[in-house]
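Of the protein chains in this complex, all but one are displayed in their positions.
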Amino acid sequence: MNPVYYLYLASLLFTIGAAGVLIRRNAIVLFMCVELMLNACNLAFVTFARMHGNLDGQIIAFFTMVVAAAEVVVGLAIIVSVFRSRHSASVDDASLMKL
Amino acid sequence: MIALAGSLAAAASSAAAPTAAAPSSLSSSLSTSFHSSLTSSLTSVAASTTSTGEAVQFWILGTVAVLGALGTILMKRAVHSALCLAGTMIVLAVFYLANGAYFLGVVQVVVYTGAIMMLFLFVVMLVGVTAADSLKETIKGQRWLAALCGVGFGVLLIAGIGHASLNSFNGLGQANAGGNVQGLAALIFTKYVFAFEITGALLITAAVGAMVLTHRERTERLKTQRELAQERVRAGVQLPPLPAPGVYARHNAVDIAGLLPDGTPSELTVNKTLKGRGQIRDVSNEAIADLRALEQRSNERLGRAGRAGGGAGRPGGGPAGGSAGGSAGGSVRDKGEEIKR
Partner (left out) sequence: MENLIAPLIAAPLLGAAVLLCGGRRLDRAGHWIGTVLAGASFVIGVLLFADLLGRGAEDRTLHQHLFSWIPVGSFRADIAFQLDQLSMTFVLLITGVGTLIHIYSIGYMEHDERRRRFFGYLNLFLAAMLLLVLADNYLLLYMGWEGVGLASYLLIGFWQHKPSAATAAKKAFLVNRVGDLGLSIAIMLMFTTFGTFAFGPVLGAAGDASEGKLTAIGLMLLLAACGKSAQVPLQSWLGDAMEGPTPVSALIHAATMVTAGVYLITRSGAIFNGAPDAQLVVVVVGAVTLLFGAIVGCAKDDIKKALAGSTMSQIGYMILAAGLGPIGYVFAIMHLVTHGFFKAGLFLGAGSVMHGMNDEVDMRKYGGLRKYMPVTFVTFGLGYLAIIGFPGLSGFFSKDKIIEAAFAKGGTEGWILGGVALLGAAITAFYMTRVMLMTFFGEERWRGRETASPAEPSAEPAAEERGRHAEPHPHESPKSMTIPMVVLAFGSVFAGGLFSFGDSFVRWLEPVTGYAHGHPPISAAAVTTATVVALVIGVAVAWLMYGRVPVPVTAPRGSLLTRAARRDLLQDDFNHVVLVRGGEHLTRSLVYVDHTLVDGVVNGTAASFGGLSGRLRKLQNGYARSYAVTMFGGTAVLIAATLLMRAV
């Protein structure tokens, strides 16, 4: 087996995550799908690191994790405050910008 | 657990150097059977295939990861989605280990699966764990467009990867020679030090941001203890502390109401929430029946008879409680007889 299969898997996971973002309405699930996409990217980075024989890819994946953690913290805070005021976690309900 | 162990072994065999730090020692202790493949991988700098073990592990765990991902997006309840995602993440952690990223594998488990997913679950609980989403699409054409874009994107991505010439790979033998964590540390604190510092700032900002977002400004002054006490006295409702639940120390559970002197349960002794949920156990009848049985046995031993009703009423001691105690005692007696039959 060639490590390139990890890349195929990462692509597949990324696509599934993206589709989830498009399909689901629950903001929390939506965030989970974003996390899935980030993880797929991380897998690709790690695989690239292995293919290239250096650790830079792992470093990038590490930073991605940190950024994802920050993003989750802020995102969930937003979800909580939205939920508090609107009593709904559906992203479709937050469609006040339309004409 | 078998899968995890296997993956660690595969990771060690495929990418790790023998002198690697904690993960590699862990893997060596777990799987000595893969020693031959480990040595073979060390000799080749640029390989085109990995070990068979890793391939097997990939196909099994890859399937699990995809199923987890699909579960994430298809489960109706958010908590199920979160669990599915956690599974996928653990699988990914194994794949990180297999790819020689020992530090990241552990971080994945600790940070992602441990911290972030728990945060998700926490928010899910906060929002409502039982709420199930409707999977019926409300935006016209959204699902079709999503499917079209997803399929197109995936096909293009996979086609692009297939198109690239990635037949051979270097492996991390050289890079991990001084230990994976040491290697990462060397890079983070030299080459990527600025990015690291900025990331730290980002995390602080995120923490502050989360606090700001969820913070509620107090709109009125907090009442002092004294004010609360005065308010309570003026309202005139239940000045002393509420009576404790439980009956004569026979029961100290909070879901059992305490009995008044005449044997009736007191509403005040139990928590309102439990009462609202209907989770209060009404064991006063048993207790009274037990009490009555005890009294009867002592009467029999003492040669006294026919004074059970008075015995039941005696603890109340008050003239007002007499009739009530009698009726209660009667009902208990009936129940006691039924139990005996």
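The chains carry the letters A and B, assigned in the order they are written, with residues numbered from 1 in each.
By definition in this document, contacts are C-beta pairs under 8 Å (C-beta built on N, C-alpha and C of every residue); 3 or more make two chains touch, one makes a residue touch a chain.
Owing to the predicted nature of the structure, the values given are computational and were not obtained by experimental measurement.
Only one residue in the set B:111, B:157 or B:257 touches the chain that does not appear here, and it is B:157.
Taking the complete complex into account, A:22 is the one of A:9, A:22 or A:51 that touches the chain left out. When the missing chain is restored to the complex, the residue among B:56, B:110, B:132 or B:145 that touches it is B:145. Mapped onto chain A, the footprint of the missing chain covers residues 18, 21-23, 25, 91-92, 94-99. Residues of chain B that touch the chain left out of view are 139, 142, 145-146, 148-150, 152-153, 156-157, 159-160, 163.
Note that in this section only the chains that are shown with their structure count from here on.
The residues of chain B lying in touch with chain A in their complex are 15, 45, 48-50, 52, 54-55, 58, 62, 65-66, 69-70, 72-73, 78, 81-82, 85, 88-89, 92, 95-96, 99-101, 103-104, 107-108, 111-112, 115-116, 119-120, 123-124, 126-127, 133-135, 137-139, 142-143, 145-147, 149-151, 153-154, 157-158, 161, 166-167, 169-176, 180, 183-184, 187-188, 191-192, 195-196, 199, 202-203, 205-207, 209-211, 213-214. Note for the complex: chain A touches chain B at residues 1-9, 11-20, 22-26, 28-29, 31-33, 35-36, 39, 42-43, 46-47, 49-56, 58-59, 61-63, 65-74, 76-81, 83, 89, 92.
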